[in-house]
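Data block below; observations after.
Missing here is one protein chain; the remaining ones are kept as they sit in the complex.
Up next is chain A:
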Amino acid sequence: MRVTFTVNGRRETADDVWEGESLLYVLRERMGLPGSKNACEQGECGSCTVYLDGTPVCACLVAAGQAEGREVRTVEGLADGDRLDPVQEAFVECGAVQCGFCTPGLVVQAHDLIERVAQPSDAEIREALAGNLCRCTGYEKILDAVRLAAARKAAAS
């Protein structure tokens, strides 16, 4: 089948999509956007988190056909050219990135959190990121990064 949707502001089409393909597979293997990651492909780890019409979802749990005509924003669409989004910048600065496989999903999820909540408490950060597994960091530096990104965003606005 043919699937057409908007990705990071651009209209993209994929042909010969098998009905069982996930949005994640189409992004990674058909649209050249492998930033969203394939750590569990069953909705447990959050590494494939993308925005679908502005709501974070696990791209592995969305059938490609369900994205038809909709707006998808992936980790590749957060930076403004070479200018990183404050969340991305804070992840690098705070040491929240080790192997980095969880990073794209966490960055999208954290981006959504601080869009919704200007100055999230630690409890709110933990709740918002509870669906994103990280095996390297023990999450301490991730908390640091989200706090920093939120503070910078608040200071800038």
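Basically, contacts are C-beta pairs under 8 Å (C-beta built on N, C-alpha and C of every residue); 3 or more make two chains touch, one makes a residue touch a chain; residues count from 1.
The rule is simple: contacts and distances are computed from a predicted model.
Not shown: a single chain whose UniProt protein name, out of "Carbon-monoxide dehydrogenase large subunit", "Carbohydrate ABC transporter membrane protein 1 (CUT1 family)", "Solute-binding protein family 5 domain-containing protein" or "RNA polymerase sigma-70 factor", is "Carbon-monoxide dehydrogenase large subunit". Here one chain is not drawn; of A:A14, A:V107 or A:L148, the residue touching it is A:V107.
Although one chain is not drawn, its touching partners on chain A can still be listed: residues 18, 20-21, 28-29, 32-42, 44-45, 47, 74-76, 78-79, 84, 88-89, 91-95, 97-104, 107, 123, 125-127, 129-143.
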